[in-house]
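So that we are looking at the same thing, I have put the structure below in structure tokens.
Omission of a single protein chain aside, the complex is shown with its protein chains in their original locations.
Chain nomenclature is as follows: A and B, assigned in order of appearance, with residue numbering initiated at 1 for each chain independently.
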Amino acid sequence: MGRYVVRRLIQMVPVFVGATLLIFLMVNVMGDPVAGLCGERRCDPATAARLEQEFGLDEPVWRQYLTYMGNVFTGDFGTAFNGQEVTELMATAFPVTIRLTLIAILFEVVVGIALGVVTGLRRGRPVDTGVLLFTLVVVSVPTFVTGLLLQLLLGVEWGWIRPSVSSGAPFDELILPGLVLASVSLAYVTRLTRTSIAENRRSDYVRTAVAKGLPHRRVVVRHLLRNSLIPVVTFIGADIGFLMGGAIVTERIFNIHGVGYQLYQGILRQNTQTVVGFVTVLVLVFLVANLVVDLLYAVLDPRIRYA
Amino acid sequence: MRGATHARRAVCAVAAVLAAAACEAEASGGGDAGAVLSASWGDPQNPLEPANTNEVQGGKVLDMVFRGLKRYDPVTGEAKDMLAERIETSDSRNFTVTVKDGWTFSNGEKVTARSFVDAWNYGASLRNNQRNAYFFGYIKGYDQVHPEEGEQTADTLSGLKVTGERTFTVELAQKFSTFPDTLGYNAFAPLPRAFFDDHDAWVRKPVGNGPYLVDSYTRGSQMSLRTWNDYPGPDKARNGGVDLKVYTDANTAYTDLMAGNLDLADDIPAAQLKNVRSDLGDRYLNTPAGILQTLAFPYYDDAWNKPGSEKVRTGLSMAIDRKQITDTIFQRTRTPATDWTSPVLGEDGGYRAGLCGDACAYRPDEAKRLIREGGGLPGGKVTITFNADTGSHREWVNAVCNSINNALDDEHACTADPVGTFADFRGRITDRKMTGLFRAGWQMDYPLIQNFLQPLYYTGASSNDGMWSNERFDGLVDRANQETDDAKAVGLFQQAEEVVRDDMAAIPLWYQNGSAGWSERLSDVRLNPFSVPVYDQIKVG
């Protein structure tokens, strides 16, 4: 197990280099970011040249990449076009997004799995159909519609919550955005759990457990659920990264200045430093989440072992 | 800040028995001078240096923190002396500026002639990468401090000379009679020594000479401005301060306004315009601003630059039902354009309603005829290119295309052509890769007719995106700039504008209004001709 983890940690290095290089090239391919810096007019050539020099854009791409990576290892992630250090941006954006992601994951785990278990045990019953329809609404209505509607209803019509999140972004203000963010994933988790439960319900170890006279709750939680969670855990593990980096719509609706927003802005303004910096951190999150998921397989299904 | 309000009410309630009259008097007597309002804001694109800010959001802050030699009247847009005691010239080329006595920066430093000259030299110098450097391009010596390419050969503009503590002279490279009227632009603001001595600290918390002080600034989320009690100017703030909150989406700001979390939202999203009256009642404002939307043509593409293509261009203009689009899509927050300037200039300033005449009216049959006579649309169809990332242009571009299609009875005559990012959009313009019509918006820098024509249509000008070139137009603009008599100058500019019309150099679409909505706490909300709220006049409570 220890050796396995070490091996996986070593494997992170090429992935890290590959992913950052890929992103670096992609932002570069997008074209000349300086063209967008002078408003509705041509940058005069001299200023454009100066700006390119300031952001290091006049060098060949490979050298830009090496310089950048060299700086990253000394903790210097460069500066955004508005003169702000990228590390400063990260320091404000990541805590907010981590809180938001935690809430979203919590919803997925608690609500998603609970609904999945209930529907899996009661396949074909009204509760199953009801949840199916609910899932369907969630999947087919785009996030921005769900978000806008809830914001309007809860925030303005009924006045239960603040429609936007204040700059500190405390946990309680993030509950609704977290739910909106989790909504589509919630549907996945529910359906995955349901299918898995329904499938494993008839498996022999569950029959055995029932035959042994174990209490129903214990059978469901210890035997049935535990073995059904592998696809769910896989999904959630992969989802963490998506939730952190892809919350663009949700963050926009609720005015949250998190990772999704910064990344989106960076991409639109073609700011290599911001984009690569944020993606670098996200890649690390992905990799660690995947490792944890793979290790969880062994915990959930004792038959899976790691050398 | 909301907490403070509650506390104040509580105090009034407790003290009601003793001094009810005092509380009421203060509440009804035109607001609480100490109360702070919250207002929507967008994250400025560049560092908040005066010569580096070329968009409205940064401009909002500069307008609160700085006062320049001139200031544009919030209502009429007229350039009035602010820090300037007088600006004298005999030849429209050499100007002597005298700065008023008694002005200081909020850190106590006196505002002198040097505060201006140093600031302008800084703004013009290539080394400092100021996006608005070209504003100093009229001043003699600009070529040396900011050459087109290569290294600069001088650090300071040779045309600027400090001649006394409060006087300096400006020599221009050529005659420019209305030069003093351009000095209200933010780029010409004075700067304190602190700006040069500890630049990083200054950028983190700007210090200026305007009615507000920057109290705290969290980049990307909020800036708190407070009234500067010792402000020496005549336009002292009538409220305690402004908290500018960054919103990434105007719709969220509007929602916050409805929910009572925000006091002032400018830029009401188009989708909400229909609801504004029912949501806000009278707490809504929609006034003309110096913004004109046009469609430009790529004159470097021969298909658009051959004999007869002016007929095609005019025909396209006549195929656009401006009134219906402004009524429906924009809910009358834009007005169909009938010239190439803006109503905020006023008749004396050069705005002439109807100068475009029939060419800007919806005449589908005439449009069809003209396009046929002009040789038809190049390739049988046109595209309208726009950037999809900012400004929600998609709707009106679709509407314009539908209008053209309906007028020409061809469902495929016009298609929208979105480009992913603003930088890519600008890049294609700069690299001359446009093949059809493209969006061209112009927000005036200062309320002069010159600003609506020269930067956009003069040969080689910085915003002449379509590369239109016309000798007669250039000649008229040159003559107008040298004309010392304002009325005559305006007349010459209008003649130049007629040249633009006759060639349909760009299709004028509509004048854009500024819009704002506010909470019940506020009164006296106004927008200036730049569509920026006049914060210092707002009363709270």
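Going forward, a contact is a pair of C-beta atoms (placed from the backbone, for glycine too) under 8 Å apart; a residue touches a chain by one contact, two chains touch by 3 or more.
By definition in this document, contacts and distances are computed from a predicted model.
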item	value
Protein name, per the UniProt record, of whichever chain is missing from view ("Phycobilisome protein", "Peptide ABC transporter permease", "4Fe-4S ferredoxin" or "Paraquat-inducible protein B")	"Peptide ABC transporter permease"
Hidden partner chain, touching residue among B:98, B:261 or B:403	B:403
Option touching the unshown chain, where B:388, B:476, B:496 or B:538 are the choices	B:388
Which residue of B:107, B:216, B:229 or B:328 touches the chain not shown here	B:328
Absent-chain interface as seen on subunit B, which is shown	251, 269-272, 274-275, 321, 324-325, 328-329, 387-389, 394-395, 398-399, 401-403, 405-406, 411-412, 415-421, 424
Hidden partner interface residues of subunit A, rising order	4, 11, 14-15, 18-19, 22-23, 26-27, 29-30, 132, 135-137, 139-142, 144-145, 148-149, 152, 184, 187-188, 191-192, 195-196, 199, 202-205, 207-209, 223, 227, 230-231, 233-235, 237-238, 241, 245-246, 248, 263-264, 267-268, 275, 279, 282-283, 286-287, 290, 293-294, 297-298, 301-307
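The rule is simple: only the chains that are shown with their structure count from here on.
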item	value
Residues of subunit A that touch subunit B when the two form their complex	30-47, 49-51, 54, 81-84, 88-89, 92, 148, 151-152, 155-156, 159, 162-164, 167, 251-255, 257, 261-262, 265, 267-270
Residue ranges of subunit B in contact with subunit A within the complex	43-47, 54-55, 126-127, 129-131, 133-134, 146-150, 203, 218-222, 245-249, 251-253, 255-256, 258-259, 261, 389-390, 420-427, 429-430, 440-443, 455, 462-463, 465
